[in-house]
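Of the protein chains in this complex, one is absent; all others appear in place.
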Amino acid sequence: MARTSRWHLLFFLLPVVLWLFLLIVLPHIDLLVMSLRIENDDGNTIWSLANYRNFFNEPIYWRTFARTAVYSIIVTLITFVIALPVAFYITKVVAPRRRGFLMLLLLLPFWVSELVRVYGWMILLRESGVINHLLLRMGILDRPVEMLYNDATMIMGLVYTSMLFMVVPLVSVLESLDDSLIEAAYDLGANMWTVLFKIIIPHALPGIVSGAIVVFMLTLGNYLTPNLLGGKNSLWFTEQIYNQFIASFNWNQGSAFGFLLLLLSSLIIWAGLKLTRQNLSQVAR
Amino acid sequence: MARTSRWHLLFFLLPVVLWLFLLIVLPHIDLLVMSLRIENDDGNTIWSLANYRNFFNEPIYWRTFARTAVYSIIVTLITFVIALPVAFYITKVVAPRRRGFLMLLLLLPFWVSELVRVYGWMILLRESGVINHLLLRMGILDRPVEMLYNDATMIMGLVYTSMLFMVVPLVSVLESLDDSLIEAAYDLGANMWTVLFKIIIPHALPGIVSGAIVVFMLTLGNYLTPNLLGGKNSLWFTEQIYNQFIASFNWNQGSAFGFLLLLLSSLIIWAGLKLTRQNLSQVAR
Amino acid sequence: MQIDLSVQDATKRFGTFTAVDAVSFEVETGRFFSILGPSGCGKTTLLRMIAGFEAPTAGRIVIGGADMAGIPPNRRPANLIFQHLALFPMMTVAENIAFGLKRRRESKAAIQDKVAAILDRVGLPGFGNKKIDQLSGGQKQRIAIARCLVLDPAVLLLDEPLGALDLKLREQMKVELKTLQSQVGTTFVYITHDQSEALVMSDFVAVMNRGRFEQVDAPMTLYRHPRTPFVARFVGESNAWTGEVADRDETTATLVVADGRRFRSRAPESLSIGDRAELFVRPEALILQPDPENDRLNRFTVTVRTILFDGANSRLLARWSGGDEDVTIALPQNRQFDHIRAGDEVEAGWDPASGILFPLEA
Partner (left out) sequence: MQIDLSVQDATKRFGTFTAVDAVSFEVETGRFFSILGPSGCGKTTLLRMIAGFEAPTAGRIVIGGADMAGIPPNRRPANLIFQHLALFPMMTVAENIAFGLKRRRESKAAIQDKVAAILDRVGLPGFGNKKIDQLSGGQKQRIAIARCLVLDPAVLLLDEPLGALDLKLREQMKVELKTLQSQVGTTFVYITHDQSEALVMSDFVAVMNRGRFEQVDAPMTLYRHPRTPFVARFVGESNAWTGEVADRDETTATLVVADGRRFRSRAPESLSIGDRAELFVRPEALILQPDPENDRLNRFTVTVRTILFDGANSRLLARWSGGDEDVTIALPQNRQFDHIRAGDEVEAGWDPASGILFPLEA
């Protein structure tokens, strides 16, 4: 207490907190207000639930919405399954001096803009791309196959982009796991799976949930990757929002979609937390 | 050593490493190859440096390129200056049980898609938006001011998006700073600024550099925020790349731009590491 | 003699918890003063108040004659050696030592001379260019002390600095620290939970418990004449019995303990017949096979349960014949009882003058 006042830190923090508040709370209130208004036939804006009604009446809207939610969950699960052994390897198996190099590998996706990276994949995977060329040469394929614009490619791209956000919390939570707990379990007769499910996962749960939240959010809200890699039938809900704002210039409808996305993500995360019996402050720590 | 073989972890990791390799190295080689080829008048693709020549001959290209670099550095600096006191406050001042709540605040930007967030700001800041409305009411303004489509708004948006990526490495590096080092310096006669520059910053340097790299990369490669918040004169280099691929359908020119962006970011990060006398593996650890 | 540190009714409350409860004491110039207590007794909070890291809720702290109220740590003439030393790992040994001098804006030449002089004094000449992580535990210890001593503080505060060291090194540093202190003549205030550290090094020891000083005395007095049951229990080993006073004369009383056994012991005047009391007897006050002529002794027969051999510090764990309470008896260093084995019956006794008797609070 004495220290707080001595360092006068609140003095620094007040503007920061205020600034965050302005950037978070105000825009969302405004978004909510916008979504509840429509332009009537006279050109005046009036209060209405029409924007939300549109969402439920038009199957393409809510189907895309559901698709986006399910695929985001799938991406989160795949990312977790890949990230856990990677994080375990980095923290517990590899010599500490080589740890830096491995973490660096995980930073690589940030080395290059998401946009450029996606184009790189597109060049690689398109009908006239290198992969098709190689497969034809080796006689595995008779004629080129379109590997872009399908769900598998999109999911792969999303998982790749999300890896770091899952590995970092897992690494930090596994670092706090005393090696001797694993050894003790092993010494007491446990096999690898028992150690994984009884010791490692219970200990890592806060990190798992925190990583899953971030990955889920980022995937749900991603625009570029699904837009560029996904096919005609792989519409992502962010594209619907983008279309409303830019293509249709219907800001009220776009706001309603934005707000629905916010509600969806909050709901799924709430369900996830209930399921794993975690609470948010535990997770963030 | 005995443990490694016992856990058979390489068995898990081999596909992961292979997969990362395929996703990183192959696309970039392909990108480089693409960028060195053009379509000649006969419709055949030939080797040429024309794509790179275009970049240097057309001022709009390399000016946007330089602007993007300078602004990304500015965003990184601003983010650092804001994030350091926040991270210090979270690790050293606040009671541990409230730490979770504060880290949660920092996770908030991920709660909602970047797209929706940016639209929220647009609604707030546009000429007919709430801020203008309030300022007019309070008599501070005579007539609405366009607060969108300028550099300040864009930078604010980019800094907000980047905060978490700077705060998390700073928090982890400040957590490893023994409180008693700060107290010892204070006890030996140092004031707040000496403690900051002689103890805290030297200790936090690896975290600062690691945060700065990620923030710089993400900002440099961002597409949505500069595209939507920036004005006509605030063109971001990713937009140039997007235009080449989508609008002009000139994939070769787009690849050249993508490769130039990769070179630029590598160069600036190399310079930054030299300047702070850090090396990458230290930073990533 | 001059008083370097004077603490008057210092109190520190955290919410409803009183960590330090109206503690007062004075330390004369050049003394080695220890505060000894179990973890959580408030000794660290007291030390941090003296250093200036905590503001007292009430009371005064005076260092070198000046009231320290409101003066921050960086302007107090007191320096603190932290438990884990808190040497700056990003600086060399010389930069560490020069840190405080630079803050005082002394000249480069003066700083260089002072650093070299203090390195000589702590027995590490020429170590200036070493990195902190090149030093051994004992060397780090000495550099941490040098870094504070070079500032010539009125009082040097030490927060269990030996706790992190290996056993053998700790024994050696105890002697070294005491020697260093007597050479430089700086006033030391040392806190520890290790009674042996406090006894060996200090001129005076304050025993602290639950935020209060139970007793402040020279080590020998503390050990031989503890003033409270807590001190008797905490400082040195003891056998303890509870019973009722059956009889007393001017200086001694007879105590009847649980199983009817009677002991005569030196007793404080406040103790009257019928009072309940607690009796402490040190293991080394129990004499094996005492001189049969001496009829002043309390005598009894015990069965040896086990021999706790520990070189010069060996003890017997024995049991009253028929009872179920353990008695610890020190084995004399002259090996005259090497023949004793577990299961043997031996006679033991103790002089009433070596008993320590306290009235038991009801």
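Letters are used for the chains, namely A, B and C, taken in the order the chains are written, and counting of residues starts over at 1 for each.
Everything below uses one rule, namely that a contact is a pair of C-beta atoms (placed from the backbone, for glycine too) under 8 Å apart; a residue touches a chain by one contact, two chains touch by 3 or more.
These figures come from a predicted structure and were not determined experimentally.
In the complete assembly, the contact with the undisplayed chain comes from C:Asn313, out of C:Ser24, C:Thr228, C:Thr242 or C:Asn313. Taking the complete complex into account, C:His193 is the one of C:Arg48, C:Arg76, C:Arg142 or C:His193 that touches the chain left out.
The missing chain, though absent from the display, is touched by one residue of A:Glu39, A:Glu58, A:Glu146 or A:Glu183; that residue is A:Glu183. Contact between chain A and the unshown chain involves residues 178, 180-181, 183-191, 194, 198-199, 202-203.
Interface with the hidden chain, as seen from chain C, comprises residues 38-39, 166-168, 171, 174-175, 178-179, 182, 193-196, 199-200, 219-220, 223, 234-237, 282-284, 306, 308-313, 317, 330, 332-334, 338.
Just so it is clear, only the chains that are shown with their structure count from here on.
Of all chains in the assembly, those touching chain A and also chain C are B.
Remark: chain B and chain C have CA centroids separated by 56 Å (rounded to whole angstrom).
Distance between chain A and chain B, defined via averaged C-alpha coordinates, is recorded as 17 Å. Across the assembly, chain C contributes residues 53, 72 that each touch 2 or more other chains.
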